[in-house]
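All protein chains but one are shown at their positions in the complex.
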Amino acid sequence: MALVVLAFDLLLAAALIWLAWQATRAADLFHAVVSFIVFGLLMALAWVRLEAPDVALAEAAIGAGATGALLLSALDRLARRPRRHAPLYEPGTAWGFWLPAGSALLAMLTLAAWNLPAPGLGNEILASLSASGVEHAVTAVLLNFRALDTLLEIGVLLLAAVVIWALGQAPPPLVPSMPSPALPALGRLLFPIFVLVAAYLLWRGSHGPGGAFPAGAVFGAGGILMLLAGARPWIRSSEHGPWRLILSLGMAVLLAAGVAGTLSGQDFFQYPKGTAASFILVLEVAAGLSIALLIFALYLRGKPREHGSWGAAE
Amino acid sequence: MSALEWIGSLLVFAGIPFIFLGTLGLLRFPDVYTRLHALAKSDNVGLGLVCIGLGVQSGSVALLLKLVLIWVLMLIASATAAGLIARTALARGLRPWGT
Amino acid sequence: MYLSLTGVLFVLGLHGLFTARNLLRQLLSLNILTTSVFLLFVVLARLAEPLDDVPHAIVLTGIVITISTTAVALALVGRLAGRTRDDDAITAGDPRGDAE
Partner (left out) sequence: MSLGPVGPAILFALPLAAAIVVFVRPRWSVPVALAAGAVQFAVALALLGVVLEQGAWRQSIGGWSAPLGIGWRLDGLAAALLLMTAAVGLAGAVFHASRPPPPAVVPDPRFFWPLWLFLWGGLNALFLAADLFNVYVALEFVSIASVGLIGLAGGAAQAAALRYLLATLLGSTIYLLGVALLYGRYAALDFALLAERVEPGLVPAIAAALMTLGLLLKAAIFPLHFWLPAAHGRALPAVSAVLSAVVIAAAYYLLVRLWFGPLAPLLGTGVATLLGLLGAAAVMWGGLLALLQRHLKMLIAYSTMSQFGYGLLVFPLAAAGAVEQAWTGALVLVLAHGLAKAALFLAAGAIVLRHGGGRLDALGGDQAGVLIAWVAFAIASASLVGLPPSGGFLGKWWLAQAALATGGYLWLAVLMAGTALTSAYLWRALQAALRAGGETAAEAPALSPALGLCALLLALGAAALGLAAPMLARLLDAVPGGPG
């Protein structure tokens, strides 16, 4: 049995290396992007093998799913342009440099990594878990022990959306050259399932792998699917609508939770005694909602248009 | 081994040739349409058998239902994806093999 | 074994980043580079006794940050491509060279 597992690991590693090579070297950009998406999916398998189910969920939903959708839609726009045949790579002496340099770097890193005792913080987590308000260690780290990181992380997501809006209007939605009746049907069928799965993941976060990030990503991916299936993006950039507020909700609520600690005379982000569980639940819901909409907003690649301006060319 | 485990293993092994043949078809068939044909049909059967086999083997009804749900979702997704690919290929002017 | 995989992916990503002339490809390489670092974190978590969950949380944070940066970069690539109508011409130039 151990042999089978080892063979599986070796196969997985070989596939990952091959896909990474394809993603960076394939002559065709489409080929490279697809390799990268498959790379992400296999990476999720690797995370499972390394006993990191939370990371696997996030990788599958965000790393492969949402990033893949982003890359493909960007690629589609790029590929429509007439292409001048510029050299894809610098010609010439690259190998003479890369082979020795790469091997040296590889040897150094491996040597360093093998020397790691990896003490880890497992015992510290176990000792503090009961006081954190949740049973699942990763959620405890994300929303209690290292909540400051999570606040900044949602901030990065919101910031990215703001930057993308700042850069200009979203391009008009894609129109498939031969519309298929199956796709909208699929969208209608799957969207409720997406919502269901997202809610389930959110609820699960307190005691098992799951939580706001995978849940938000799944929800956001559902939105992207609806968009692909021909739905109009329902987010508006208007200052009057609620969308900007909902997008910023996650970060605002996290900030408020942080400040609440300071205002009550404790540390920043210190939840009042005994309320950590309810605090974390509220944070998860707000963060999950914002993450879903933010991932959707990132996919639009620009400030959503106002009503009625869809026909206008860029 | 109990009877359940035997039945489960049997189902899983029954599924493997379908997946193998589907993959063989993907690699060896001449054009997009025939390849899709091979993949969408035989892989789905193979996957179904493997899922049900694993579910039976586990001996838990909840797990079996979850695996069947995964299979159904895969069926829907692969049918839609195959349709989309075929339509795109047609729209780009690829003629089916032999016509 | 996964430790070695980290090293190989890191070198591949670095190699891709410096030799690719196309922006999208550089972005893919950068993503692979980042993934290799995440892999190191998770392997470390796995080696620890008992299993250490802090790196998992760190990698989750990192994945969200990576999609944000990727999205911003893609939006910029799209703007630039829209202006010059030629994606292969838009390269970041020789990364080791001097600006202007």
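A, B and C label the chains in the order they appear, each numbered from 1.
In the analysis below, a contact is a pair of C-beta atoms (placed from the backbone, for glycine too) under 8 Å apart; a residue touches a chain by one contact, two chains touch by 3 or more.
Fair warning: this is a prediction, and the values are worked out from it, not measured in the lab.
Partner chains of the missing chain, restricted to those shown and counted over the full complex, are A, C.
Interface with the hidden chain, as seen from subunit A, comprises residues 108-109, 111-113, 115-121, 124-125, 128, 141, 144-149, 152-153, 155-156, 158-160, 162-163, 165-168, 239, 244-245, 248, 251-252, 255, 258-259, 261-262, 265-271, 303.
Taking the whole complex into account, subunit C touches the unshown chain at residues 10, 17, 23, 26-27, 30, 33-34, 37, 40-41, 44, 47-48, 52, 54-55, 58, 61-62, 65, 68-69, 72-73, 76-77, 79-80, 90, 92-93, 95-100.
Going forward, only the chains that are shown with their structure count from here on.
If touching chains are joined by edges, the resulting network of the protein chains shown is an open path. Remark: subunit A and subunit B have CA centroids separated by 28 Å (rounded to whole angstrom). Between the CA-based centres of subunit B and subunit C the separation comes to 33 Å, rounded to the whole angstrom.
Within subunit C, not a single residue touches two or more of the remaining chains.
Across the interface of their complex, subunit A is touched by residues 1-16, 19-22, 24-25, 28-29, 31-32, 35, 38-40, 42-54, 56-61, 63-72, 74-79, 81-82, 85-89, 91, 94 of subunit C. Residues 73, 76-77, 79-80, 83-84, 87-88, 90-91 of subunit B are the ones touching subunit A in the complex. Against subunit C, in their complex, subunit A makes its touches with residues 9-10, 13, 16-17, 20-21, 23-25, 29, 32-33, 36, 39, 43, 46-47, 50-52, 54-55, 58-59, 62-63, 66-67, 70-71, 74-75, 77-79, 81-90, 94, 98, 102, 105-106, 109-110, 113-114, 116, 118-123, 125-126, 137-138, 140-142, 145-146, 149-150, 153-154, 156-157, 159-160, 163-164, 167-168, 171, 213, 291, 295, 298-299, 301-302, 314.
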